[in-house]
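Have a look at the structure below, then the notes.
A single protein chain has been omitted; all remaining protein chains appear in their positions.
Every chain is named by a letter (A, B and C) in the order it is written, and numbering of its residues begins at 1.
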């Protein structure tokens, strides 16, 4: 719970009135007090952007009508933003990232990183050229028990990994696609080629890669759309093969009636297994072969990692998000590489390859596609 | 908890000393007191068969050296067995079933029904010709909450089914294949073409069909063998398509270190979902869209079905097994069709088709195979 | 799962048509096949007794109109019963026990042992004089995880015990006292001085004593009756002090709306704690100080004890009951003392002292009463 000074000057693109994820990002910046929000282009229309900026108490001259203007103007100020958070719909990520990188401003970008793989690959080049730091907010990697799981796999506590099982099932699109949050997610123009595989499947896939440190080599997918008139997938069944003979399954769904946000990861090793459920994130189940199953807890006996609160005082989704922000502040301020690695452009590229392969495979009746 | 008389005279083939499943069947026969074990050919050698029969208190003249002798001799007695339970290794099921059906004796057969699909199809013909009753002990269908789940799907409580998820994961073969129980299961000559897909995958598949009343049309499988020197699959990842656009996944594993007998079924409908875990069999989770998730309990509020004990007094695996036996006694004694349908030869054939298709698909890199 | 011969000839008193617990006892006798029910005085009227005996297939001449007749007649037969199970309402236990002990017949008695403490103490004398064996069916002590808990405490795995917490809460009397099962339990003439403390509180108390091996020294109780017109307690709050400075609480309730049969025991030692829930009886939670919490399972890694089924195949209430019966058969046939000790007359006396003290304390506004 160490608190240090030197808050980073932060700008935000997107996240105006009624935007869900922008508000989450702002809370995440505040929890550990490492950022100060000082500028924004918060909405797609100048009027709404202005109203949203006033809501947040921004100085009038730092509420911008669009992100291009914002990038140029902030770069020109002595007290301009050092880092920007991009929380727009997916299709705008690429242009916004580009604009701020061009000005030497560090970027925090919501996932998926861009709408297309080509954009993501171009972005990778731009990031390397810029010498800016780049954070992709795969927020679930910020859970302490997920980080501990990664450390345990790396330390060999499970032996060689054999099987991975990923699930991310929700029910909120079971009935229809009403509501602002639903509409853009089911619209290919704004969400990209993937429906639930892009929105949530990539989270599950990223989590598996993060925890195991393994790379997927191929997949076979069966995507479906159940919602009335829906074009993009809202249920996905995927078989995967990882390096070293590791086999995996992934189930992503947004039509699983009655499920809320059931992201779950199981990793089966030769010597032990791990099990994590996002809805119960302060626990990690460790089942060693030939010994009783153990309930590891955040802050509890044997826990390795950092916490804000002692065991038994639940931390949640916002704290995990805040951890990414805090660690990224360290990276920016010290130049150090984060340990464990923060999600970045590589993760974004992997996610888009995953979506592309899944769509291709499903179109070809489940043919195996390289990743 | 009604108890009635008229115990059926029962014989057993297999199930001698140290045989696990034979003892389970015998307990199942006794729980509801509908059977009396009076004859047996309990082991593959006459000496062991004799010793095993004496253990069980059988009359010396009804302990047989082999099942052929037993079938003939019992059929010739006025007080001969009315029904036989066949609990040998898989490869002997067919010949044993045939021998007793030929004598007009009803048959209870452990699963999988036979070693090959051709045998199962021939057996179907023999059963129909014989006018005998035939029970395949897919014991998990005997759980009260599974039967209630079936009734709920049939009543439309979930709306049309969209997605099914099956899991049956165990860890007992993670390290090796030692022990009597392990050895025959990993030997193709005795277990058949399927390893864990045959031993446990078919249970999960059968349960899904039983609960939803749906028929699978095709599958794509990725089978693996992790155990040292193991020929048959010990981990299976399968995508399925059922009639009416229903999609499904199945994960069966016997190398999931730290898992005991984790058979789990989730059925996702348009209006609600169901979730059942075999290790916690007195509960069924019902999640209707737009209303709180409900924990249904055996004997509890809203429960439909029969129980031996009131809610909160756990029934388990043996009781579910016993329910199949008790219901089959009703079928034999009254000639009635069981409701819900007891598992029989059709289920056996479906199971063997499932194994065959899974092996074929996996051999062809996951090509879709009709079922 | 060893099965041996030499079934004990068993009689039953009580347990006729519609009697719940009699049927439970009968299933328990059959599961391990150590008993054969051959005689009975199954109901309070000769007609009902006869009909009930026929239901069970008893020989007509061994269906008795009353237990006195039965005791004499069976003792006179060469093939008379060796042991009797007494499953009548509480107020008849004493006379029935006495009648069979007088004939040298071993006794299995449902709990509570007698209606009054004086009767129980007299019964103790009679048992010692008779040289018969006596089993009190405190069935929850038959759960494998409860026996393992007892062994762990005895082995010092928890260090010295400090605190015990007992709960036994049910909701089935929340609304009223309808139904055969409810009526006698709320009637002082048939149930004795205790309502829910007698019916279920004694189970919780017995379980705590069984697991910890400790003796209670005193208690302070606050008993209530919430049901309309109910005389006996249906909710009980009790503080206890055990030998060695161990403190305890007990909550028993039959008006806990929505709870089924929630018997729970927590034992807190200097070095570790144990937690057991009867509704989930295949698990035992072991929480050692400074190490992760472990989920011990029946038959799983580290398990000590006997089982009928491997880990992950749930055993339940009937199996625990059957274990008492099987162990008592060993005691009768070998003359050995059971290990762990089977519940007997001492437990019955302790239970009646507990009820007496609780009623006295509550009457005196919670004054501490010696036990």
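Methods note: a residue touches a chain if its C-beta (ideal position, glycine included) is under 8 Å from a C-beta of that chain, and two chains touch if they have at least 3 such contacts.
A quick note: this is a predicted structure, and the numbers were derived from the prediction, not measured.
Every visible chain touched by the undisplayed chain in the complete complex is listed here: A, B, C. Although one chain is not drawn, the whole complex shows that of C:11, C:171 or C:281 it is C:171 that touches it. Screening B:286, B:354 or B:368 for touch with the missing chain picks out B:286.
Only one residue in the set C:289, C:304, C:337 or C:370 touches the chain that does not appear here, and it is C:289.
Note on the undisplayed chain: of the listed residues C:104, C:213 or C:258, the one touching it is C:258.
Checked against the full complex, the one of A:33, A:124 or A:306 touching the unshown chain is A:33. Between the chain not shown and the residues C:17, C:72 or C:162, the one that touches is C:162.
Listed for chain A, the residues touching the missing chain in the whole complex are 1, 3-5, 7, 20, 23-24, 26-27, 30-33, 54-57, 170, 172, 259-262, 278-282, 297, 299-300, 308-319. Although one chain is not displayed, chain C still touches it through residues 158, 162-163, 165, 171, 174-175, 220, 222, 224, 226, 235, 237, 239, 241, 245, 247-249, 251, 253, 255-259, 266, 268-273, 286-290, 293, 365-366, 368.
Not every partner is drawn; the one left out touches chain B at residues 286, 290-297, 300-302.
Throughout what follows, only the chains that are shown with their structure count from here on.
Residues touching across the chain A-chain B interface largely coincide between the two copies, over half of the numbers being common to both. To fit its Cα atoms onto chain C, chain B must turn through 180 degrees, a value rounded to the nearest 5.
Farthest chain from chain C, judged by C-alpha centroids: A. We define each chain's centre as the mean of its Cα atoms; on that basis chain A and chain C are separated by 55 Å. If you average the CA atoms of chain A and of chain B, the two centres end up 43 Å from each other.
With touch defined as above, residues shared between interfaces to two or more other chains in chain C number as follows: 297, 300.
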